[in-house]
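Left out: one protein chain. Kept in place: all the others.
Here is subunit A:
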Amino acid sequence: MTHSTWSQLSSQARGGPAKGTEMLRFKRSATAAAPSPPKLAKELRRIHFRRVVGYYLQKVISSSSWIFYVVGLLWLLLLPRDEFHHVAKVDENALLPGQTSKYFGDLDLWVATSYRDQIRTMGDPSKNVSGHAEFLEQEFRSFGLDASTQNFLHARHDEIVSGANSYAVFRAPRGDGTEAIVISAPWLLENGAVNAEGVSYVLAFAKFVTRFSHWAKDFIFLVTHPSPIGTQAWLEAYHGVQSDLSSWLQYDPLDRHGGVIHEAINLEFDGNGAYSAVGILVDGLNGLLPNADLVTTVVRCAQYEGLPVGIHNVVSPNKFDDNWSSYFHKADIILEYMKSQALGVPTASHALYARYHIEAMTVRGLHDVKGTQYPITGHQIGRAIESALRSLNNLLERLHHAYWFYIMPTAQSFIPLSVYIPPVILLSVTLVIESLVMWWASGDLHQSPPARPNLIEGTEVANHPADISAFNIRIRPLFLPVVTLVLCHAAGAIAFYLAPTVRFMALIGEVNPFNMAAAVVVVTATIYSFMIPTLQRMMEGSGASTRTTAPAWLILKCLGCAELGAALIALSTLNPSLSVFLAIPSVPAFLLARPTESHYRFLLNVAAVTLASPLGLLGIMSLWEGLDVAQGVAGKVVDGWTLYGAWLLPFICYVYWPMNMVANVIIGMEQ
């Protein structure tokens, strides 16, 4: 058999659209031996078998793509079970957490306490920015460190806020000054309280480290105000990013540098004392996580000092009454963890370090945590921090052994990438398969399994199979779907450019969120119900299918599913939590979306798509957690983009929302 015949046969065996095939001929080349009829029959059977398998596979896949979604969902529900959790171990041998003798003693604690009292009596610090910076710089200088202050301006909505970061570099006595560790604290906490103890620990450690020669890395002590925008200004200046005159943030360049920053620890302890546990915050901007070794080291060091460690303000008990209480406890933490990661806006100063390949986390003091018994002492906190710094000081290289992708059900355990990524992918892979199904559905009209080929006895000619015909192959209309996609993306882009303005208007109170939502709904409804059908008529006639043209919605849905599916899968490698939270509502909405005669089906489709839209998600959130929370989240997402470059807003506006509009258009199209 020649090569051309082979390809012809196999192209038909794949069930693809065969063009202009009327007869299956087996040509015999002059040199090749004639295939004997039994051999030929066998070859035909084989090809037929392939086609039949292909046909039934298509059928099964077409009717059951939703199974992937269900399996993914069930798998996600299994994640809180202990069988999926790994106990966190330190992979980098050099860290040896808790194995050094600690020197943080009474005198150092006394230094910290007296600084705390002094900082508390400094009154309302938010009004006196340069005052606190001057004080800190002077204190750092008195320890013999290279101290300086960076001033910055920050345009915030309708006012300009000036800020100041004080920082000091401790040069390691024996080191060559190439590597550095940052110990930072915001001057004010997120709730407006003075971070009196956090700053006092920074000062106490600045004094403490000068007493020893065993440090191999530089330490940079940093107090930012206001935070986290101050951290942003400092980090940008440290890495030589030139401040743009027109930007939201302008800052002075730094006149002191340490080495390359490898790790950073941010301390948040409001000055109220009486902590019952320390909490850790790990997720950074866009849900980027620090290396698991950093987290494990800090947690281990705290535990060696007898500190209970909590994540998301919860300390997990060692033992649970029964499996279900363990399950719900961990499910709660995982949900909080994923929510925080999905949002991807900075939760504390540590979040901004990730972009510069700096492993960073926040340690904060927690009050009144359930499951803890004794108040913890400043001694323990100081020694835990010292112990962690000693471990990091031991490092010869960047942290690179452990995971960067994990979900933490407790502070001491994690779910590795290999366990949690399959359900995340399964959720979105449904859409990719649906896209394939749509392509098949739009292309040909096979309704029956392929017929057995009939070889005419004694000849090289087979009877023409009845199901291969030019009349059951359809033309796929591409123009309308592509125009729709482009228009929807353009609408998303407009929403993206309007977002900061809308945010500003909402902040100064000129817009009621209800009115705004209603306006968006009315405008989109007008577009969907009036403009799209008109456009379709203008471009395609009715846009409905004929015997020779597939309906436009099939192609549109095919393209839409492919784009959203691919986007969500790509997203799952960067921010799996966001991928999950977007896939759960949008995948069923997309699967259901199709033009329909039935009113109930139509209403169901519209409801599913509307709920999956960004506005619908905000609506669900406001029902669930209150309108304030939803408004706050919307504001944070916009600010996250304008101030810190968190790409949740662009992703929603450029990919997710346009795809949601596409789903809406599909419902409104003609069959």
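To be clear about the criterion, contacts are C-beta pairs under 8 Å (C-beta built on N, C-alpha and C of every residue); 3 or more make two chains touch, one makes a residue touch a chain; residues count from 1.
By definition in this document, contacts and distances are computed from a predicted model.
S.K.: According to its UniProt entry, is the unseen chain "Proteasome subunit alpha type-1-B", "Heat shock 70 kDa protein 8", "Gpi16 subunit, GPI transamidase component" or "Phosphatidylinositol glycan anchor biosynthesis, class U"?
M.R.: Its UniProt record gives the name "Gpi16 subunit, GPI transamidase component".
S.K.: Tell me which of A:D82, A:E190, A:D255 or A:E625 is the one touching the absent chain.
M.R.: Considering the complete complex, A:D255 is the one touching the chain left out.
S.K.: Determine which one of A:R45, A:K89, A:H367 or A:H400 touches the chain that has been left out.
M.R.: A:H400
S.K.: Which residue, A:G131, A:G144 or A:G632, contacts the hidden chain when the whole complex is considered?
M.R.: A:G144
S.K.: Using the document's contact rule, name the residues of subunit A that touch the chain not shown here.
M.R.: Touch with the absent chain occurs at residues 141-144, 146, 171, 173-179, 210-213, 238-241, 253, 255-257, 259-260, 355-357, 396-398, 400-401.
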